[in-house]
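One chain of protein is taken out of this complex; the other chains stay put.
Chains here go by letter, A and B, matching the order in which they are written, and residues are numbered from 1 within each.
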Amino acid sequence: MHIEALADSRSSSELGQQLHLFAADLYPICRSITGNGIRRTLDKIGERISLKISEVPTGTQVFDWTVPKEWNIRDAYVKGASGKRVIDFARSSLHVLNYSMPVHATMPLAMLKPHLFTLPEHPDWVPYRTSYYKEEWGFCLSHNEMLALEEGDYEIFIDSTLEPGHLTYGECFLHGRSSDEVLISSHICHPSLANDNLSGLSVATFLAQLLSERDLRYSYRFLFIPGTIGAITWLARNQQATERIRHGLVLAGVGDAGAFHYKKSRRGDAEIDRVATYVLNEGRGSAEILDFSPYGYDERQYCSPGFNLPVGCLMRSVWGTFPEYHTSADNLDFINPQQLEESLRVCGAIVDILEGNQRYCNLSPFGEPQLGKRGLYRSTGGNKIGVEIDARLWVLNFSDGAHSLLDIAERSGIPFAAIRDAARLLCDKGLLSVAQD
Amino acid sequence: MHIEALADSRSSSELGQQLHLFAADLYPICRSITGNGIRRTLDKIGERISLKISEVPTGTQVFDWTVPKEWNIRDAYVKGASGKRVIDFARSSLHVLNYSMPVHATMPLAMLKPHLFTLPEHPDWVPYRTSYYKEEWGFCLSHNEMLALEEGDYEIFIDSTLEPGHLTYGECFLHGRSSDEVLISSHICHPSLANDNLSGLSVATFLAQLLSERDLRYSYRFLFIPGTIGAITWLARNQQATERIRHGLVLAGVGDAGAFHYKKSRRGDAEIDRVATYVLNEGRGSAEILDFSPYGYDERQYCSPGFNLPVGCLMRSVWGTFPEYHTSADNLDFINPQQLEESLRVCGAIVDILEGNQRYCNLSPFGEPQLGKRGLYRSTGGNKIGVEIDARLWVLNFSDGAHSLLDIAERSGIPFAAIRDAARLLCDKGLLSVAQD
Partner (left out) sequence: MHIEALADSRSSSELGQQLHLFAADLYPICRSITGNGIRRTLDKIGERISLKISEVPTGTQVFDWTVPKEWNIRDAYVKGASGKRVIDFARSSLHVLNYSMPVHATMPLAMLKPHLFTLPEHPDWVPYRTSYYKEEWGFCLSHNEMLALEEGDYEIFIDSTLEPGHLTYGECFLHGRSSDEVLISSHICHPSLANDNLSGLSVATFLAQLLSERDLRYSYRFLFIPGTIGAITWLARNQQATERIRHGLVLAGVGDAGAFHYKKSRRGDAEIDRVATYVLNEGRGSAEILDFSPYGYDERQYCSPGFNLPVGCLMRSVWGTFPEYHTSADNLDFINPQQLEESLRVCGAIVDILEGNQRYCNLSPFGEPQLGKRGLYRSTGGNKIGVEIDARLWVLNFSDGAHSLLDIAERSGIPFAAIRDAARLLCDKGLLSVAQD
């Protein structure tokens, strides 16, 4: 089970290109926390991996929340006196305040202005704004475009519906040898924003595709859900199932050029925290490990105190820390094939260690076993031993049922793969067995 | 309950002036571990706060110690051949070896000299010396004064009594909602020394005065006691009561210009240790936190292994580390109004956190509760959240009954006051309740 090796066997640039093409294919769709944009997005994911779609009716109580009305939009514009569209939803899904109620009216600029959202500090970018839980309408546009609007009357049209319907999400479940689960969660509710989070859902889709070809120790559950309300809805409907989650990752913002960031689970010392830290520290020098905080992506929900699941969050640049965040500048140029692919490889390396990180028992624990008679040692004494023999000695000495292979790798400074290979060889030679939990 | 805010509401310089005036009023009194100097000092404290005075008879066994004879002194001098007083107790209470037995004799300088104490390294200062447990007599004077003494006979007169009597101490008890206690202890046995410890007893007196106006979570016990023997006597007579002490502070040497020092309790990780560290690290950059050591002030007794109480010690300069320590240079110029007031504010801030540092339970712990519908969130999504919302998320996420508000403040980096305000608001909104112990 070497996800990383598997990824290597394809042309690298090809894999990155495919990730970027997939993101590009999804980019124009106007997604929100409910509606047909989500459904179309899940359809495209479902062309690549086996996806179970859930539809949860408006009004359903999910813990402290209620599933909202379903929002759909066909068109939206602001027309000036000349009849020309000065703001046009057809040009970008960002131009409408997400979840705008329907409106059709004519009004002077002064009345329109409170409904316009801009970014004065980046006058050419369009901001991304939402109003899910307060009935409102509005348009987002660049600050320069707004400054160019002349006094006079404007025709306002938002051809949306906000009606009882459903909240939609998708799940891909891969059966492993154990019913213990690894959760991989990506939010899919943002409209035309590339890094946040077409990057995360693309990497998750490809990871699921790669894992579906493998014999797996753990079962894997991939969630493609609307942010916040989607995670809460899934948790409310699967409260029992959360007890099987042993490790989890939220994937978000993994396509940009920033250094990797891993935000630890609320527990702070979960195995996923150690594994992700280990992977990011191995030759990815500028990566940063962040302590848990309750603001962020859907780890907020998985790590709420009632659940406190061992779920961390893998990002490149951190939300809110880069100017392109939640603006039209988070576009397909802001992410690139190579960065997407590297993120997929990091996920693969994390999975690889989770799969292999078992504890073993030395079956010959009194003194060292005689490796020489099994062909596992040098025959002429007096000169140095190599890293292979050293790895065997480390695995034998610390395989007391309490130390995992990652413990041994960290303590010895020997790469995890070499430690795992030593453990397999010693198992084959009858000197080691997997520890029972 | 904002002691600090309360203090702010008075004129700052006025509060400091009052502290200094109170110290100045007490300065001339010749205190010792027993006697009328103590009683007069307690009388003056009792004019400001409600004080219960205890008188413990000479000879009372208190653990390994015995309450000593009571010492009182009216006059003392050394007269030269001319009949002029060359050393005169009336000029400073330091001039007599504290606890000197009565003596009236004439003797040549050579016989007198072994009874004279000076400080050659500070030839103009008078040292403070005591002989509580060995019957002795003597005088303290500046080294230059001693060098000026001519050969010849001197009349020695110490008009003291050392007789069965009492050891006296005072207690101010403030009832809180809980019978759990906070102990504030100051030694009051030093004669005309300003920093050690008129500063500590003045700050303690004013703190008690401020707290007596408040609705308090904890009960507060202020002890005004002779050092060592007084603390041991109080402990011996209140062994059961010590079980109610949850937090404690010894206040000593808090008027000089040095940086703050907090010496941790023997436990090292008591809540008072964390609170005092937090307060001193918040914008008082040069403060130092010291590990416990068994030499020092009365924390020696509270932290003896049989009690091991959570009692630390707040000082500015540390005993024995400044040249003025235990000399006549520790006078009213060595302390000043502003420094006394700052020490009182630090005490207030510590009390403020102790009072507010509770643990809470999130009543909606599965996923985040929907803050928006309660007016606790922004309504337009996509832009940044402020520190108020952030504080609410931190309090909700970590209010699992195990984390205190100080835990949350430290972990989040958000000021304690903002965290406490968030907790109160969330309680008001029905999302949080105080955790039961």
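Here is the rule we go by: a residue touches a chain if its C-beta (ideal position, glycine included) is under 8 Å from a C-beta of that chain, and two chains touch if they have at least 3 such contacts.
Computed from a predicted structure; not experimentally measured.
For the options A:243, A:400 or A:428, the residue in contact with the chain missing from this view is A:400. If you put the hidden chain back, the residue from B:31, B:69, B:85 or B:129 that touches it is B:129. Touch with the chain omitted from the figure is made, among B:27, B:65 or B:173, by B:65. Chain A meets the missing chain through residues 362, 364-370, 372-373, 379-385, 390, 393-394, 396-400, 411-412. Looking at chain B, the residues touching the absent chain are 62-65, 98, 117, 127-134, 136, 228, 231-232, 235-236, 239, 266, 291, 293-295, 300-301, 303-308, 320, 326.
Quick note on the criterion: only the chains that are shown with their structure count from here on.
Rotation angle relating chain A to chain B: 120°, from a CA superposition, given to the nearest 5.
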